[in-house]
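Left out: one protein chain. Kept in place: all the others.
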Amino acid sequence: MPETLTFYLLSALAIGASALVIGQRNPMYSVLMLIASFGALAGLYIQLDAPFVAVAQIIIYAGAIMVLFLFVVMLLNAPKEDGADWDQAHPLRLPPVTRLGSMLAVLLVVQLAWALMEANGIGGPVSGETGADTVSSVRQLGRVLFTDYVFAFEATSILILVAMVGAVMLARREGERS
Amino acid sequence: MIPLSHYLLVSAVLFAIGTTGVFLRRNLITILLSIEIMLNAVNLSFVAFGRQLGTVDGQIIVFFVMTVAAAEAAVGLAIVIGLYRHRESLNPDAFVSLKW
Partner (left out) sequence: MELRTIVQLGIIGLTFFMLINASAVLVLAERKIMGFMQQRFGPYLVGPHGLLQPLADIIKLLMKEELRPKGADKWLFTLAPILSITAAFAAFATVPWGAETTFFGLLDEPVKLGVADVNVGVLVIFAITSMGVYGIVLAGWSSNSKYSLFGGLRASAQMISYELSYATALAAVILLAGSLSLREVVDAQAGSWLGFIPRWYVFLQPVGFIIYMIAGVAETNRAPFDFPEAEQELVAGYNTEYSSVRFALFPQAEYINMTTMSAVATDLYLGGWHGPFLPPEYGWIWFLLKVGAILFCYIWVRWTLPRYRYDQLMQFGWKWLFPAAVINLIVTAALVLYFNA
């Protein structure tokens, strides 16, 4: 019973915070709402017996990527939306179009949910057995990561290096030589 | 016990919210944030399925998805900074010079 309650609370928080991310005018508030959503998702990962993924989510997403977003929002002094006049008369903002768009979004959710419900073998509970032995340890993760998926691991490290060099190059001002 | 379908439903709703954000918002940073929401929704399905099947493969792929998302966010934000310096606007409709 407390498990179900925790699940509903965390899912409500995740979905509510994500809806607020796209509903806010101020981009600074959007970033903070997304951090709340990531925290709720970390709680859901802990419920799914994946503590390492939960902590990695907080460290990587909420602790590093969102700090990056926050820096960019602050440094660019990102304005609130709907500032320009030509934005108000945008064709995507006409009432018939927004109504159709909302209907399509609801249709997408309904279709995804229907497809998931109709699939085989997912009506049952998430785990057959629970207990300390099903909580996957970091040792297990490391073993699989470095034996079965070692190529993907090394390729990811090169990817990060390339992204780092690329981000520094793209964000430099013209004419700097340092 | 919480059925797997509940987790997948949450993941589906989050994915739909992210897609809505990418289509409807007129601010480059909010579009990038919506892409992050979509990636997180997918991570949740992976972990849920991995738990159902009893392997750690779900968590391994989540590890890689997070790393790729970090790299993509860094490069995407660098591009946003470059675009802002060029046009002083974060609205994607301001960058239409290649439109026919």
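We call the chains A and B, going by the order they appear; numbering starts again at 1 in every chain.
FYI, a residue touches a chain if its C-beta (ideal position, glycine included) is under 8 Å from a C-beta of that chain, and two chains touch if they have at least 3 such contacts.
Note that the structure is a prediction, hence the values are computed from the model and not measured.
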Visible chains that the absent chain touches, using the contact criterion stated earlier: A
Residue of A:L20, A:L70 or A:V109 in touch with the missing chain, whole complex considered: A:L70
Touching residue (missing chain; options A:V21, A:A62 or A:L145): A:A62
Residue among A:L100, A:A115, A:V138 or A:M164 touching the omitted chain: A:V138
Contacts of subunit A with the absent chain, listed as residue ranges: 28, 32, 35, 51-52, 55-56, 58-59, 62-64, 67, 70-71, 74-75, 135, 137-138
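We adopt the following convention: only the chains that are shown with their structure count from here on.
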Parts of subunit A lying in touch with subunit B, wherever the complex brings them together: 3-4, 7, 11, 14-15, 18-19, 21-22, 27, 30-31, 34, 37-38, 41, 44-45, 47-50, 52-53, 56-57, 60-61, 64-65, 68-69, 72-73, 75-76, 78-79, 81-82, 84, 86-87, 90, 92, 101, 105, 108-109, 112-113, 116-117, 122-128, 134, 136, 140-141, 144-145, 149, 152, 156, 159-160, 162-164, 166-171, 173
Residue ranges of subunit B in contact with subunit A within the complex: 1-10, 12-21, 23-27, 29-30, 32-34, 36-37, 40, 43-44, 47-48, 50-52, 54, 56-60, 62-64, 66-75, 77-82, 84-85, 89-91, 93
